[in-house]
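The complex appears here minus one protein chain, its other protein chains still in place.
Letters are used for the chains, namely A and B, taken in the order the chains are written, and counting of residues starts over at 1 for each.
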Amino acid sequence: MSVPRHWREIPKRYRLIGSKCSNCGRTYFPPRNVCRECGTTKLEEVKLSETGRIITWSVVHEPPRGFERYVPYVIAIVELDDGTRLMSQITDCEPEELQIGTRVHAVFRKIREEGESGIIYYGYKFKPIK
Amino acid sequence: MTKEAGIIGYGAYIPIYRIKAQEIARMWGNNNGHVPIMEKAVAGIDEDLVTIAVEAAKYAIRRAKIDPREIGAVYVGTESKPYAVKPSGTIVAEAIGATPLVVTADFEFACKAGTEAFHACMDHVLAGRMKYAMAIGADTAQGRPGDQLEYTAASGGAAFIFTKKSDKTLAYCEGAVSFVTDTPDFWRRAHEHYPMHAERFTGKPAYFHHIVSSVKTLMETTGLRPSDFKYAVFHQPNAKFPVKVAKMLGFTLDQIKPGLLSPEIGNCYAGSSLVGFAATLDVANPDDRILLASYGSGAGSDAFSFVVQDTILEKRNPIPSVRSLISERKYIDYSMYVKFRGKIRA
Partner (left out) sequence: MRKVAVIAVGYTKVSEHWNLSIRELFTEAALMALNEANIDQIDALYIGNMFSGYCQHQEHLGVLMADYIGLKSPPAVKIEAAGASGGMALREGVQAVASGLHDLVVVGGVEKMTDVLSPDITSALAMATDQEYEAFIGATFVALNAMVKRAYQHKYGVSDELIATLPVHCHEMASKNPYAQHPFKITVEQVLSSPFIAEPLRLLECSPVGDGAAVLMLCPLEKAKNFTDAPIEIAGMGAATDTIALYQRDDLTTFKATIEAAEIAYKMAHIKPDDVDVAEIHDAFSITGIISLEDLGFFEKGKAAEAVSEGQIAPGGKVAVNTFGGLKARGHPVGATGVYQAVEVVKQLRGDAGKNQVDGAEIGLTQNVGGVGGTVTVHIFRRLG
């Protein structure tokens, strides 16, 4: 991971900025320049919904580099209320609390750190709505 | 032209994890069951000062119903900066959408860093320099394992958005005092993980002297008496000090009750009196007067008198109240606590 790679994604990761096709209305996260649905290039940036529901999820027990101290943690596909789908960690929950369809809302969390001296990567996670 | 600054939005955030003081006592066995609070709030493994500040700030913006791009200043008062060098305020401002035309800075004055930012924000908006200014007080306070501070050092924070007093503000400030001396009761040297403190010296010459002085000065300058206030909020390093200082100043238990949260969440340092203030606003009614008195080691105290306005009634829902944030909790044991707080290396 490098600083510029993270830095250029910050608006998307901090504020859930996606894009919406002006032709067919489909929304995407992250933003893209060509609509997969209708092929047009007329997409504009939109702020995506911060609430949604879990489509499917997993609990990670074997972590990749950088996530060792967080295991076990939950990863899920979330469908936002505006229909956009994204991948997110689900935080502040026990896996037993989750079901397909569980309502969740966006929170701002640490994703991981580049060791003790490197930068801290922040971004969205979701947590169950009580 | 109005000479008063008002609050248009506020938000608090408290992590959901709690450790019972008795669990800490079980670990260190040095308290004979006497613990200074019941339990404290602990930041989750993916939380820090910045994430807490962002959550509080987002609630404040939702309550204020303003465009975050109109916020001209984002000040973060804290002693738990994730970076020694690199402003926390930039991350918070970016996350809430206040960048790029914004002033940001991290304020440091132990537990009064947040109220210190109140002074700056109110002056900004009264000077007409900007429409809105945000002051945040938040911390993920750390106590050395086994030290008395470990029972109380907690995580949490609150954010307040100031603007000129109007019918849109929910409370306005009618008086502000800052009382500061060089009193080294508590400190942390650069590159140290945990702070040091001077034990009982933190009491009489430090906490009590500064708060009593700031509040008395406020009373003198405004001509107000304790009975003029519906509520009072004092910095709460433990459950005892705020009760004692209230009594010394002539306030009753009823006046401090809504804002006295340390028994349940501990001392979230720069967030301590501010979360108490937010909880008090949650229950206050129009025309109620609230005293807010912070204390920061080193040392100083800020005292403010706020008057609640009519708008408060329409600003309550759907933002979660401090009470509801406190009620969402999961208990962790000491081993999970040391993992969350990075006291063991994995």
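Convention: a residue touches a chain if its C-beta (ideal position, glycine included) is under 8 Å from a C-beta of that chain, and two chains touch if they have at least 3 such contacts.
What you see is a predicted model, and the numbers here were worked out from it, not measured in a lab.
Taking the complete complex into account, the chain left out of view touches A.
Summary of contacts with the chain left out: across A:35, A:48 or A:86, the touching residue is A:86. Between the chain not shown and the residues A:3, A:24, A:38 or A:55, the one that touches is A:55. As for the chain not pictured, it touches chain A at residues 1, 5, 9, 28-30, 36, 55-68, 70, 73, 75-77, 85-89, 95, 100, 111-112, 121, 123, 125.
To be clear about the criterion, only the chains that are shown with their structure count from here on.
Per-chain Cα centroids separate chain A from chain B by 30 Å.
Within the complex formed with chain B, the residues of chain A that make contact are 10-11, 14-15, 68-70, 89, 91-92, 107-111, 120, 122, 125, 130. Per the touch definition, chain B reaches chain A in the complex via residues 16, 44-48, 50-51, 54-55, 58, 82-83, 91, 94-95, 97, 328, 330, 339, 346.
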